[in-house]
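One protein chain is absent from this view; the other protein chains keep their places.
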Amino acid sequence: MARKIIGIFGAGRVTETDNDWMAAFSMGRLLAQRGFVVLTGGLGGAMEAASRGAREAGGVTLGILPGTRNTTPANKYVDIAVYTGMGEARNVINVKSCDAAIAIGGEYGTLSEIALALKGQCPVILLDSWHIAPHNTVKQPDWQLASSPEEAVSLAIAAAEAESGA
Amino acid sequence: MARKIIGIFGAGRVTETDNDWMAAFSMGRLLAQRGFVVLTGGLGGAMEAASRGAREAGGVTLGILPGTRNTTPANKYVDIAVYTGMGEARNVINVKSCDAAIAIGGEYGTLSEIALALKGQCPVILLDSWHIAPHNTVKQPDWQLASSPEEAVSLAIAAAEAESGA
Amino acid sequence: MARKIIGIFGAGRVTETDNDWMAAFSMGRLLAQRGFVVLTGGLGGAMEAASRGAREAGGVTLGILPGTRNTTPANKYVDIAVYTGMGEARNVINVKSCDAAIAIGGEYGTLSEIALALKGQCPVILLDSWHIAPHNTVKQPDWQLASSPEEAVSLAIAAAEAESGA
Partner (left out) sequence: MARKIIGIFGAGRVTETDNDWMAAFSMGRLLAQRGFVVLTGGLGGAMEAASRGAREAGGVTLGILPGTRNTTPANKYVDIAVYTGMGEARNVINVKSCDAAIAIGGEYGTLSEIALALKGQCPVILLDSWHIAPHNTVKQPDWQLASSPEEAVSLAIAAAEAESGA
């Protein structure tokens, strides 16, 4: 059986002084402590924070990169670097490879990952992230909102375990 | 010089009795009358409506399909069918190939196309589509809202012409 | 019904003094005269020659580009430019979108298109192109060899028409 993977999606422009950086770092650490592989887009900002948190807790980190090892190398906390050379199309791979995902803050790339996760039925938890609402609808949203990194991690783990019938 | 292309993104589940179907049909027709190639995801619903409107006005229609000719053939109003076999990753191609795009209504796939367009700097016009807002920000949105098919077409054409320095 | 598409795959480094350039040009022209859309990778060399031959005969040319309009714009003989931003992964799209394909000469990219065509069951004709042979096998090859541009075009048209049950 392949190991369980939980994704953390967030902006590349976040820095260590931003709340989102620390949230991503904490979530990476918590997920690693619970034995999950932590998947990110492999670049800087929130992606690096999550990878670093997981690495420092002894976890395994997976990065799915948009470019090549020469153009956009993985940050130094990525253990397994998958280079796609496919630009934003790698966002599709991110959501298909996760058992569940957490979006923290984020810009347009993160919004696309949220949408692709919902489209592809990967459970997704939003933490201080995009507000989205379809035009003219009353159906229940398929996403969940968290109000802290700890809650986001709990919801993601529950979703990942439900996903696989565990 | 390649021909100018404007994309119309919307849900596959829209039917002829929905407002979105007629809006997509009208926009396809108007864009074809103005000489634009009309790009869609090539499947049914709003994609078929837009292609049909463009075809009936004598225009050229381009469909970028998620599957293969055997699994998910293009609707019958697509002139040029590009089969990717890449699932939702074809949404990236849709936005990269347009000079501008209009989202009409739509579900998660359309939301991903809106996000990818914004990420990839393809001007995007929203008509009765997703409401989106980043967490904690005051910056101006990069998208435009239209209140009618005619307005959406005008805004898209203006954006497509500005895009190319025309 | 979408229009029939035949692909011409060849090297980007071919110049007008090479035999392959003139062969690609001739085949583009012949295919356009017979009413086929001519698909190429949209860049220079044999891709440009084929597009130019088709365009000058009044045909429609389709280019599937590896990059974006800013990084790797289509050559000026491409009517419909599809930008993927996916690098060599666009070669998969090339073969999936053709009713048949011709490889003329070519380097490693062309070899990958030949292999992907064979894998994806797109009929492929080789003209002065790669010699390929599996290790230890006696089965009939799935590709056809042509000895002139005219023969390559005839074989490709026959294959494209058989493909669709025409």
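All chains are identified by letter, namely A, B and C, in their written order; residue positions are counted from 1 within each chain.
One rule holds for everything that comes next: a residue touches a chain if its C-beta (ideal position, glycine included) is under 8 Å from a C-beta of that chain, and two chains touch if they have at least 3 such contacts.
Because the structure is predicted, anything quoted here is derived from the model rather than measured.
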item	value
Per the touch definition above, residue among B:28, B:85 or B:134 touching the missing chain	B:85
Those residues of chain B which, in the complete complex, touch the missing chain	85-89
For chain C, the residues touching the chain missing from this view	86-89, 92, 105-109, 111-112, 114-116, 118-120, 128-136
Residues of chain A (touch criterion as defined above) contacting the omitted chain	1-3, 5, 37, 60, 62-64, 68-69, 74, 76, 78-86, 89, 92-93, 96-97, 120
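The rule is simple: only the chains that are shown with their structure count from here on.
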item	value
Interface composition of copies chain B and chain C: same or different, split at half	same
Chain centroid nearest the full-protein CA centroid	B
Approximate Å spacing (C-alpha centroids) for the pair chain A, chain C	39
Chain B and chain C, separation of their C-alpha mean positions in angstrom	28
Contacts with 2+ other chains: residues of chain A	86-89
